[in-house]
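For this depiction, one protein chain was excluded, whereas all remaining protein chains were kept in their positions.
Chain nomenclature is as follows: A and B, assigned in order of appearance, with residue numbering initiated at 1 for each chain independently.
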Amino acid sequence: MIIYLLTTVLFVLGLYCLVAKKNIIKKVIGVITMEYAVNLFLILVGYKAGGIAPILTKGASKTEFVAKSVDPLPQALVLTAIVIGLGTVALMVALCIRLYQRYGTFDMSEIRRLRG
Amino acid sequence: MNHILPLFIAIPLGSAFFMLIMAKLWRRSAGPIAFLASLCLVVFSVSIIGREAGIYRMGNWPPPWGIVLVSDGLSTLLLLTISIIGFLAIVFSLQYMDRYTSKPKFYALFMLLVAGMNGVVLTGDLFNLFVFLEIASIASYALVAFGCEHEELEASFKYLILSGVASTFILLSIAILYSLTGTLNMADVSRTISGMGSNSAVLFSTALFIAGFGLKAALVPFHPWLPDAHPAAPAPISAMLSGVLIKALGVYVLTRLIFNVFGITPLISTILMVLGGLSMVVGGLLAIGQDDLKRMLAYSSISQIGYVVMALALGTPLGIVGGLFHLINHATFKSLLFLSSGAIEYSTDTRKLSQMGGLNQRMPVTTTSAAIGFLSISGIPPLNGFWSKLIIVIALVQAGHYIFASVAVLVSFLTILYFMKVQRNLFFGDLPAKLAKITEVPSLMRISLVVLAIMCLAMGLLYPLLSGTILGPARDVLLEGTAYVHTVFGI
Partner (left out) sequence: MIQEQEGMTLIVKTVGRLVINFILLFGIYIILYGHLTPGGGFPGGVIVATAFILLMLSFGRRTALRTFGDLAASMLDNIGALAFLTVALLGFVGGYFFLNFIGRGTPFQLFSACAIPLSNIAIGLKVSASLYGVFVALAIFGKAIVGRDRTGGESAEREPTDLEEQGR
């Protein structure tokens, strides 16, 4: 139970970084932290105390493997989620560079042409 | 059998990468490849109308171990909308995008967007839904920033951050549902949850889904990205975003989850109706004072999506039909309006209403089709907007929600108000001296506008045909609620 609470603390820290910092690179880091917190939560869902890694080796018995291994499905989900996060972050960083080229600053409070 | 279903995802995905290779050899081949692929999709989606609901097992793994693609009435309706609006947007963009560079990348991203939306609409698995949702979203972030001017980049950054946070909420909710039920298949989750009784974790998961998908659908208070992102995109992309993306990613997934997976309860129905009502009012009020044509259209999108969500959340058969009919109507006339605003910008190089006037003397085709669009969205009979708004108001009155019904009627008057203001600025009045030499837009752009205008007229007059073939099956899917399980498991 305590590990899920710590994951939520990490999520809230990322949210704070996203909201309170003015530099857009720091906001990107906040979004990255939030995504990592959710990935961590997803892996911890599949955790079993005293479990073995879900890799079937040559001499292992199948019933013992099924009984003791941790859940492999969240690990596959998190692999996909990490790739998606990578794509999103690459796009964010490219946008930051273009914003710097256009506006000359990384400060969000000066990038405010659209309002109303 | 149902082997056509994975082709809805494979064709746009394959054509996106294929056209990037072909464009290195022959620079102008990207547009025709996109045109052919979207034409294929239109043909396929028309051919699956009226088939009975079926599933397709990926790799022949039975559910719940494998991923299934489910095609029932609701998916067919959305697929038809996505294909037709996508095809018309590509036809428009074949000449509109001459003003931009890197056209092969534009068409590749457009095809990825269509592939992602088709995947969201067809899939029956929660994590597969998330993956396709992200494919479509990332393609749309890049497309909003396509012109790389100041405002487009700022709008895309804002959209990207907000939508990224929403996707994080959605993934968290999927993780919570997986820890409760142990499966990711939507029908299996539905079966397990209905056996569990009322559970606060399920309620939390529903709240996270409403927050995440409400942001994708631009419900108030999750709307701030839309008035910046939709005007900044190139006109065919604005038509796709406002016409299809907020419906396929936002409204469709919300109704699928709430009706078929969780089962609709009075609490969730009330929450969604309040959010819908708030969207209608806020969108309508904020649209009145706008000077920029596309920004006003974006606020009116928020308002009309409020109508759709409120009608769908009502849960009665008439309300669901009204909501679905308004969904496809809004796809038609809003994309018509955005495409005509793109045509106006192509000819006059401005989007500010205060600098335009009397355009119907020089651009007759554009202004006539835009006028049909404005009349449809204002709700003038016999165009399609009138019928769907009428059905929604009648459904609200029949269910006893008199306050919501009167709010709907008032917002409809607000809509007429700001669109009358736009029409006065655009069409009537004198042509300013700066615009004396503008010409009509090129032929392919005119074809898209005329086809969409004819569709607006036809959908209004041919409502009984639509109701029987596409709206009726979609309504039955939503009404049967958690009996969706029988479609997937075939019991």
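Here is the rule we use: a residue touches a chain if its C-beta (ideal position, glycine included) is under 8 Å from a C-beta of that chain, and two chains touch if they have at least 3 such contacts.
Since this is a predicted model, take the numbers as computed values, not measurements.
When the full complex is examined, the chain removed from view is found to touch A, B. Among B:Ile21, B:Ile288 or B:Ala483, the one in contact with the hidden chain is B:Ile21.
In the full complex, chain B touches the omitted chain through residues 3, 6, 10, 13-14, 17-18, 20-21, 24, 27, 56-60, 101-102, 104-105.
Although one chain is not displayed, its contacts with chain A can still be listed: residues 55, 58, 79, 83, 90, 93-94, 97, 100-101.
We adopt the following convention: only the chains that are shown with their structure count from here on.
Against chain A, in their complex, chain B makes its touches with residues 127, 130-131, 134, 138, 141-142, 145, 148-151, 153-158, 160-161, 164-165, 167-168, 171-172, 175, 178-179, 184, 228, 232, 289-290, 295.
Touching chain B in their complex are the following residues of chain A: 11, 15, 18, 24, 27, 31, 34-35, 38, 41-42, 45, 73-74, 77, 80-81, 84, 87-88, 91-92, 95-96, 98-99, 102-103, 111-114, 116.
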